[in-house]
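Just passing along the structure, written as structure tokens.
A single protein chain has been omitted from the complex, and every remaining protein chain is retained in its original position.
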Amino acid sequence: MRLIISGDSHGSAMFGVLEGFPAGFRIDLDRISWDLKRRRSGYGRGRRMRMEADEFEIASGVWKGYTTGAPITVVVKNRAGNPIKEVRSVPRPGHVDYAGWRKYGLPDLNIYVERSSARWTVAFVAVGSLLKQFLETLDVVVYSYVLSIGKITMDENPNLSIDELIKLRDNSPVFCPNERTSDEMVKHIDEAMRRGDTLGGSFKVIAHNIPPGLGGYSNIFEKLDSRIGAVFMAIPSVKGVFIGREDVSIPGREYHDPFFLKDGEIRRKSNNAGGIEGGLTNGEDVEVTVYLKPIPTLGDPLDSVDLSTMEERKAPYVRSDVTVVPSASVVGEMALSLVLAEAVIRRYGEDEYEKILSSVENDKKGRRWKNFDWD
Amino acid sequence: MRLIISGDSHGSAMFGVLEGFPAGFRIDLDRISWDLKRRRSGYGRGRRMRMEADEFEIASGVWKGYTTGAPITVVVKNRAGNPIKEVRSVPRPGHVDYAGWRKYGLPDLNIYVERSSARWTVAFVAVGSLLKQFLETLDVVVYSYVLSIGKITMDENPNLSIDELIKLRDNSPVFCPNERTSDEMVKHIDEAMRRGDTLGGSFKVIAHNIPPGLGGYSNIFEKLDSRIGAVFMAIPSVKGVFIGREDVSIPGREYHDPFFLKDGEIRRKSNNAGGIEGGLTNGEDVEVTVYLKPIPTLGDPLDSVDLSTMEERKAPYVRSDVTVVPSASVVGEMALSLVLAEAVIRRYGEDEYEKILSSVENDKKGRRWKNFDWD
Amino acid sequence: MRLIISGDSHGSAMFGVLEGFPAGFRIDLDRISWDLKRRRSGYGRGRRMRMEADEFEIASGVWKGYTTGAPITVVVKNRAGNPIKEVRSVPRPGHVDYAGWRKYGLPDLNIYVERSSARWTVAFVAVGSLLKQFLETLDVVVYSYVLSIGKITMDENPNLSIDELIKLRDNSPVFCPNERTSDEMVKHIDEAMRRGDTLGGSFKVIAHNIPPGLGGYSNIFEKLDSRIGAVFMAIPSVKGVFIGREDVSIPGREYHDPFFLKDGEIRRKSNNAGGIEGGLTNGEDVEVTVYLKPIPTLGDPLDSVDLSTMEERKAPYVRSDVTVVPSASVVGEMALSLVLAEAVIRRYGEDEYEKILSSVENDKKGRRWKNFDWD
Partner (left out) sequence: MRLIISGDSHGSAMFGVLEGFPAGFRIDLDRISWDLKRRRSGYGRGRRMRMEADEFEIASGVWKGYTTGAPITVVVKNRAGNPIKEVRSVPRPGHVDYAGWRKYGLPDLNIYVERSSARWTVAFVAVGSLLKQFLETLDVVVYSYVLSIGKITMDENPNLSIDELIKLRDNSPVFCPNERTSDEMVKHIDEAMRRGDTLGGSFKVIAHNIPPGLGGYSNIFEKLDSRIGAVFMAIPSVKGVFIGREDVSIPGREYHDPFFLKDGEIRRKSNNAGGIEGGLTNGEDVEVTVYLKPIPTLGDPLDSVDLSTMEERKAPYVRSDVTVVPSASVVGEMALSLVLAEAVIRRYGEDEYEKILSSVENDKKGRRWKNFDWD
């Protein structure tokens, strides 16, 4: 399975093409709309962005509501914006502007933002939402929540059930499942907006009830750790990714997750590994924590240089958001869904959804040690 | 360019095949030996491991000392060990054992460790050392140092030059360029060894004087962030990767790196971005921080379950190291060298080393804004 | 560089995404329209098909007429057809129908044709035309002509210049540069149409003035032979591909192309190799001959079986063409352009069109043997 994303942020549409997805899976378009809405509605983004729905079409790979095995093309229309007329030669710190010009040399910094802007994540979410649905039908729940925005950090509450957590998150304008912290985050965002400033933060993505033995190590870059690194680090503004427990200062005795038996089934006493050992799922929740830098566009612009005259100038102001951490947490769900759906399909075969479904159910029942006639 | 690693840890040898490396580059075998020695000699590894030299052969792709464009095959002999005879059915927490069995089903946990063991990094270092040499001839310096082991963390000293830092590091048994911290780390390791415990930690890898405009975003997984995520997260025991400044709680005004002019040249006032903006190098140092869990094999073993009888058992003890953080920092240099060499070759063409050399020199001189006859 | 094609034949549009094409290349949209017109206008296709222009949009990767380095998305609208309502369960010999059902199992054979229909070549031609333009600006001419349709085969005329040949071809309704043979082919097609039959045939594609040393062998599947095999054999109806002289019964003395000097330049006395030796271009014309089976849909249908009842039935009739050989010859130009553009970009770097242009010009001047300080 492979996902290709194209489209310019001021072009007519963004495109996502998913190759190698199995046939016979029924797509729920409303769920895709819902995830697209979540992506654009996190508090801290520009108002206009939050209100207009993203129009999308599944332009191929689906027949009467079911996937066909052919590539799935998702087209998400861009909003008609003001076309960019003026050549821009002053790079904004934190953006692709300067590096893009050094790479390609075309003398207009607007060009590089067309691709590098986070607009492409709208197509990523549309396709990823389909993959999340796919995993859900295998009883795998992929969900995310915001951990921190700027200086405000949530205390995790281990007593919440997944359903409770998701409900709290969905009631929070910043997708943070702690009501008090959520309020503080909103205030923190409002203050930053007043200062013309921006905020970074962090979020967590979890995949619950994933079958063990997914992933690979035949090629070292098939390890799920590697795939998670590759996909999450491609999300705009992401600077750091962690799998499992972040405090690596504790010794091995405390870090590693002992096995025990409960009602004859194999269990773990903890999940510091974050669900991945040796590059493979071990059956525990896959847990990824992601860190985002503050977005670079600022109301009160930073120092820069005009590349056409080589004189110092202020970076131009471009209408912007204060923080994208809540939106990025939705993108993160899709990143993990992509990695895991890919691993599911490699393990169970790429053709028929129904076969995958029955194979996963079978694998979740456990495996029995069988004798083998070694040479 | 593509690197393939194969070999079983108890097989005759480990193999690295590098495809698509340009012709005409002179290889220094002594430098490869030196990096292999660094990999095996970090304090905290088993004694035997530190002493025996790794024998390696470059079995293809080199003619009278120069690369030829053909795939480069590096063969690193494994030490003759005791062949494993006994079937093992008790998985060790933190290892691939359990997940590997759930994936493949073969009833001997020894099998999965053959691939998943960190032994393969010896071939990775051998090939990576060649790529580091390649970058060095382009005046790019790739170096690493240990930041923390267990509870002991180094304070960074911004006043050290690269040469001073590397010298201090090379004098430290744990590759930490602060003499006092280094001593504390050694003690911390000694204590852990006495307890039969293991330690994780962190290291930093830096690429200095890298040309701007490397990397890509045509495919979103060509972004250097994504490539760094993919390659570093494939290293055994790595749980977290950060590019640039880790404190994302500071606001955008402080995070982003303003431009200014110095003697007519474009400079940055800081490097919080860690040398990468929009997925591309921006000419500043590429800085990656890497977190490793404590290695799983413990002198005082953890709780487990015998999979063949489904009874609770202690995990077996396997001779092991206390910490691999210093060794892993050497592997990290190779990871960054791989990512950057790949980007260099994509930008400058894959065939002739000499052309790459002159193109890089030309690019480092800077770029001038040129007028363009837009339609 | 990588080309991804998606879209269903009865969906809203066909899509082509080209990743990794360099920035700064000026696209001529009229040339793309011209190639799309050639694709649909070969004699032997349904009348309606020949008349309606293909509407296309370059939806990303271009800024004010120039490529930007971002992925290029080409969208070609499908004509509004009658939506398919009836489930079909009788497979047509020669089509994907039966094999598609055995693979995916969805009980409607219409599904499999959506992807497998040759409609996707419209997007392939649109993107390929851009790559052909790119090669033309490097003074490489890629052209094709029809060699045979059914029983009618052209005698090649070695005395024609490229310009004369292309002019003759463009005046032929079947793209055959021999006026008399062209007339016979038209009659042969008319007769087949009357019988409700279909015709296969063959065409040749040539790349003239290509620089030597393109292609690779570091990975064996990078050899240009392998790439040509992969891309041409993906074209619908293609059953055979040949590079260079097809008569392999002649001995080596006659087959291999001797070198000689002409005005101090290296020349070949013949070009039986078809421009490729050892997987690389040798500077002579790259020549590929391609064989197509008759298209499968027939006015007078073949025997089949109803898969839902397991009773023998006639295959359904679907409106169709008599022959696609002329159209396929246009697709073949794009196949060779894709293979060669890819090789150009790997050799000269993927970022800047202008650098590629000057490097190719330099390479065409020849190479001088230089002394080397071997170890």
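So that you can tell them apart, the chains are marked A, B and C in the order they are listed, and the count of residues begins at 1 in each.
Here is the rule we use: contacts are C-beta pairs under 8 Å (C-beta built on N, C-alpha and C of every residue); 3 or more make two chains touch, one makes a residue touch a chain.
As the structure is a prediction and not an experimental result, all values here were calculated from the model.
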For the chain not depicted, the shown chains it touches: A, B, C
Which of C:22, C:42, C:91 or C:326 contacts the chain that the document leaves out: C:91
Hidden partner chain, touching residue among B:12, B:157, B:171 or B:358: B:12
In subunit A, positions touching the absent partner: 2, 19-21, 26, 64-66, 69-71, 213, 216-219, 346-351, 359, 374-375
Absent chain, residues of subunit B that touch it: 4-8, 11-13, 15, 17, 19, 23-24, 57, 59-61, 63, 66, 68-73, 103-106, 108, 110-112, 114-115, 351-352, 354
Those residues of subunit C which, in the complete complex, touch the missing chain: 4-5, 87, 89, 91, 93-108, 112, 115-116, 120, 124, 148, 150-151, 153, 192, 195, 197-202, 211-221, 223, 225-234, 238-246, 248-253, 255-261, 264, 266, 268-269, 272-274, 276-283, 291-296, 298, 300, 302-305, 307-308, 310-312, 315, 347, 363, 367, 369-372, 374
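Keep this in mind: only the chains that are shown with their structure count from here on.
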Subunit B-subunit C separation of Cα centroids, rounded to whole Å: 43
Subunit A-subunit B separation of Cα centroids, rounded to whole Å: 25
Sites on subunit C at which at least two other chains make contact: 19, 66, 69-71, 351
